[in-house]
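To start, I am sharing the structure in question, which I have written as structure tokens.
A single protein chain has been omitted; all remaining protein chains appear in their positions.
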Amino acid sequence: MSAAGQTIVVAPAEFEAIEPDAPRKRRQRETKERGAISAADRRRPVVIVTMWILQIVMFIGLLIAGLGPIVWSARASLSSSQDIISDPMGIWKTPLHWGNLEQAWSGAQIGSSLGNTVIVAVGSTIATLFVSATAAYLLSVLRPRWSPLLSGAILATLFLPGVISLVPLYLTILKMPVLNISLLNTFWGVWLPAGASAFNVVVLKRFFDSIPRELIEAARIDGASSIRVFTTVVIPLSRPILGVVTLLTIIASWKDYLWPMLVLAAPNLQPVSVTLANLPNGAMPFAVQMAAVFLTIIIPVILFVVFQKQFLRGVSSAGGLKG
Amino acid sequence: MSRTLEVNVPRVKPQRRRGVVRWYRSGGLTAVLFAIPVVLIFLYFSWGPVVRGVLMSVEKTNLVGPALWVGLNNFSYVLSDPGLPQAALNTAYYALLGLVFGFPVPILIAVFVNELRRYGWMYNLLAYLPAVVPPVAGILLWKFFYDPSSDGIFNSILGWFGLGPYPWLNSEAMAMPSLVLYTTWAGAGATAIIYLAAIGGISPELYEAAEIDGAGIWSRLWHVTIPQLRNVIFIMMLLQLIGTFQLFTEPFLFTGGGPNNATQTIMLKIYNYAFVSGDYGAATALSVLLALFLCVLSVAYHFVTKRWSPS
Partner (left out) sequence: MKKRAVKVAVLIASVSTVAALTGCTGAGAGGSADQGKADPKAKVTITVGDEPTADKKADRATFLQHVQDFEKLYPNITVKPSTEYWQAQTFQAKLAGGTLPDTMNVSLTYSKQLIDNGQLPNMTPYLKQIGLLDDLNPLALKNVQDSKGDVYTVPYGLFSVGIAYNRKIFQEAGLDPNKPPTTWKEVQQDAKIIHDKVPGVAGYAQLTTNNTGGWMLTTMTYSLGGTVTDKSGKKSDMGAPTREALQTLHDMRWVDDSMGSQFLYNQDDIRKAFSAGKIGMVLQAPDIYDQAVHLYGMNPADFGEGALPQGNGTNGTLTGGTIAMFNAKATPNQLLAAAKWVKYMNFEQYFDKDLAVQNAKSSAASNSAVGTPGLPPVKDSIYQRYLGWIKNEINVPLDQFKGYTASTLPLIPEPADAQNTYATLDPVVQKVLTDQNADIKQLVTSAGQTIDRNLAQQR
């Protein structure tokens, strides 16, 4: 904790502790130096036993919660519709139906839907990061006289339920006012609205508020323009929070189905979430639907297992988010 | 909302008063440049649609023909709905359950995983897995888990230990907690990773200092870890609150608001007005009321925290 930061930043109390790391100082710090438990603690029998018990309990708990549903859906994807519905816990001993997976893969076009999901997620993330970072910089650092007005207008949308604007938003997409173009059946129709996230602007602004002002001042004195300060000081210092925003955006876009269902009406553009939501209305036998569900789960899981080191490091990049 | 940081404003020295030039020199143009994306995006995709939506709250519209101005009719209609108080209570109950039971779970997972010397990634992975299950698929699976007959999945498993069978979603008392259990399962892993990242950033010196002061492990967790996570906790709590007031997929697909309205939430009411009854005016009126209520709530929250915080 740099003392200098504390004196300068007069952020609201709940934020005073956030403070980005000065890059020089933190770069070489090892993440796993120690936690709350010290090396000395780890030699005490009580701690050893407690940790063992906790580890076993947590492991079993997480195994059931994390893997259980996936293992069940794996088995269900190889069962017959009747067996799954009549005795969901008894499917382990029923005959295998390998054909389900093939039918699901070709029938529901899982491959191309997953591709669309990636396109949607990447575009939404870029839009979100760009819009909320520039907005947060404006509101936190540049602070023109009209910034309270703007930040008030942004905050006001924070708690508005999405239903209120679903229909008007759809009308906007169909015929963008002034521009008179339609974003229907284009990825822009999903990407751009994702950028209008008051939550992310608030989160980033709070973080930017806590960046020691002397760093910004120093860069200014060196003759850096506002844009340079943004790209070379603020953004690099904010990597951890940007990582969090990225993760949240990806998860949100992975799960959202209502909006993409509206905007991406053409089946060849639809992401996985929409494909799955449409399945019960198709002609696929129930077991094949279960196989489609399983395929959409297992592919990201495999990717996650393969890339989990990079993924986790990405999230906790630059030493993580200091609370 | 936030206090401005007057001390840090990079003030440019007073210039000669020459309107545009002065404005330009003081960074006015850059500010406008930075404002363009957010203003455009919000105008198109947030403010514009919201205003358009709010206008509908004073209209009777079938979305096809011309709308009819009905003043505050829609408001009095939704306010006099005999089911409204229960829906409001249910929403509050859901928020409370989520905060008390669902909210600490990812923090506990993250704190625990952070203390592991080995295999931490394995725990992480297991905890994260539910986050990759799309909600439609997750709810489909959990409906099987919650099957109230004795050969439902949860009841089968609990039956091995001589427990149950439980009615799960079929009982007024258990329905809402069952929804919270599902949402916690679906959300905890991803949130835990964010907490973990934050915990990883806590400086070890803080723990060392606490240890030297004689603080035990629990005390270190309570007095160092948790306070250091304040910011992330705040963000996540905000996110969870927003999520609570957007909650409708789960009750809609799991229970349809039942049994006996035990899982009827405000959002589900809004949804039903808009998409089942085709009464968009009533739906937007209730949305506006909800937003006003939340506005009052957040202002109150702001003043309370302001008073408590030692600035």
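Just a few scattered comments:
The chains carry the letters A and B, assigned in the order they are written, with residues numbered from 1 in each.
Keep this in mind: a contact is a pair of C-beta atoms (placed from the backbone, for glycine too) under 8 Å apart; a residue touches a chain by one contact, two chains touch by 3 or more.
Since the structure is predicted, the reported quantities are computational estimates derived from the model, not experimental observations.
Judged over the whole assembly, touch between the missing chain and the shown ones holds for A, B. If you put the hidden chain back, the residue from A:76, A:108, A:244 or A:291 that touches it is A:108. Seen from chain B, the chain kept out of the figure touches residues 43-44, 47-48, 51-52, 55-56, 59, 61-67, 73, 77, 80, 82-83, 143, 147-151, 165, 167, 169-172, 252, 255-261, 272, 274-278, 280. Within the entire complex, the positions of chain A that touch the omitted partner chain are 80-82, 85-86, 106-109, 145-146, 149, 153, 166-168, 170-172, 174, 177-178, 184, 258, 261-262, 265, 267, 280-287.
As a working rule, only the chains that are shown with their structure count from here on.
The part of chain B that touches chain A in the complex is made up of residues 1-5, 7-10, 27-28, 30-35, 37-39, 41-42, 44-50, 52-54, 56, 63, 109, 111-112, 114-117, 121-138, 140-142, 144-145, 147, 151-153, 156-157, 185, 189-190, 193-194, 196-204, 206-208, 211, 217, 220-221, 224-225, 227-235, 238-239, 242, 245-246, 267, 270-271, 274, 280, 283-284, 287-288, 290-291, 294-295, 298, 305-306, 308-311.
Remark: chain A residues 1, 8-15, 17-18, 21, 31-38, 41-42, 47, 51, 54-55, 58-59, 62-63, 65-67, 69-70, 72-73, 84, 87-90, 127, 130-132, 134-135, 137-138, 142-144, 147-148, 150-169, 171-172, 176-177, 192-193, 195-196, 198-199, 201-203, 205-206, 209, 213, 216-217, 220, 225-227, 230, 240, 243-244, 247-248, 251, 254-255, 257, 272-273, 276-277, 293, 296-297, 300-301, 304-305, 308-309, 312, 315-316, 319-323 touch chain B in the complex.
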